[in-house]
Structures are given as structure tokens and as C-alpha cells.
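The complex appears here without one of its protein chains, the remainder shown in place.
After this line comes subunit A, so read on.
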Amino acid sequence: MTEVLSQPRPIRLKGRSFLALSLTPELPFNEWLAGLDDLAARSAGFFLRKPAVLNLEGLNIDRAQLRGLVDELSKRNVRIMGLEGARASLLDADLPPAMFDGRPAADFEAPAVKEGQEPAAATVDETPVAVERGQPVPSMVVTQPVRSGQSLIFTEGDVTVVGSVASGAEIVAGGSIHVYGTLRGRVMAGTMGNSSARIFCSKLEAELIAIDGFYKTAEDLDPGLRGRAVQMWLEGDKIEAEQLG
């Protein structure tokens, strides 16, 4: 009897950013909630099943008030998945978790006013703001060898190492990774969900490489590429590699 060994299924762990509705409540809350009710009345289910984040920046409230607001919102079927700009003193285990580093995206279009209805007091900016483009992409340059046990984590963009990356060292980058030296350690590029990130090195001896959550260990790498200058990229869910130069 032969038993076919099934391929072990790796667990994929990676960062991913999602679009969420960001609500900015204003004091007094009952007036703001009334405006929200009005908005919801014009379009039943606008908030239904949409992830929403509460932006508390500049609001001077205490934890009880916040709890009350979250309760009021959940009565209206608005599920708050996170709090932005909240002071640490406001947070608690039964409240949604804090979220950081929010980036602006196109505004959600508010439901259009139905005919015969007065425009509501709560106005929502209906002209979508263009997604900011042309922002400089940050990068990190390291001019020393990355030693065993050291870990470089830079989720904002590219990492360039002028030197080698030792066995047992680790680089995690949101963008691409460039190693002008021997790559012996582990490198993970595109960890925030960037599938176009690439890995470049002057000499490939890596223990593990990963792009956007897909990884290959040294064993899975083409032995013909060992010791060579190589670039690696993702095509679909397959890591491709070719010799450079």
C-alpha cells in the first residue's frame, strides 16, 4: 500500500490594508447621532455590513461617553472595528482596538437625496477627493553588514543593504529589498501586501525569501542560482527568479 504524502500547507501570515469607513463624531453626540439617523433614513443599509472606524481625534470625552457612543452606533447596526486617534486612557478590553497610520482614500459616496425629501442637516462631502499620488516612497539604506540575530523591519518601503546579510539575520520590508553583498539570511519583501515588490542580491545564499507572504526556503530555490546575482519577483502565486547581469 502506498501512501501519497500530501504537500504541507504553509500558513500565510501577512499584513494587508483594507478600506474602511471612517466616522468622525462631533459633540454633542445626540445631535450628531440625529444627523447620522437622518443619513441612514435616506438609505437603509448604508452602514450595514460596512466596516467602520471611529476617528476620535480632538474629541474630549471619557471612556463612559465613548462606550455610550459605541453602544448607540451598534443599535443602529454600525459595527465599529477600530478606534483612530484615541488616547490610551480611552481604550479598554471591551472597546474596539486602536488603529494607527490611517491613510486617506477616496471618500465614500453618501447616499443621494431621494426626491421630495429635504436635504439633511448633516452634510457629507460628495465630491470624491483624488487619492494622493506622487508621494515620495520612503526607503531605508543600511551601509553596514546585517549581523546574525539582527532584524531590520521597515514596512514603509524599500530596504537597501550595502553589505552582506548574515545567516540568522532578517529583513522585513514593505517594498523591495536590495542587497549589495551576499544574502545569507532571511528576507521578506512586500509584506504589507505589495505583490510587485522584488528581491535583489549580488550573491544568493539565502535561508528563506518571501514576497507578499509567499515564501521559498533555501531547499526550494533553484540550486543553479546559488552564489549568483539574482532578482526574484512574484508572478501570480509563484516566485520567479533569474540571474542578473
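Keep in mind that, in the parts below, contacts are C-beta pairs under 8 Å (C-beta built on N, C-alpha and C of every residue); 3 or more make two chains touch, one makes a residue touch a chain; residues count from 1.
In the analysis below, contacts and distances are computed from a predicted model.
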* Which one, "NADH-quinone oxidoreductase subunit D", "Polar amino acid transport system ATP-binding protein", "Septum site-determining protein MinD" or "Ring-1,2-phenylacetyl-CoA epoxidase subunit PaaB", is the UniProt name for the chain you do not see? -> "Septum site-determining protein MinD"
* Structure fact -> Of the candidates A:74, A:148 or A:243, the residue in contact with the absent chain is A:148
* Asked: If the missing chain were put back, which residues of subunit A would it touch?
  -> 144-145, 147-150, 163-164, 166-169, 182, 184
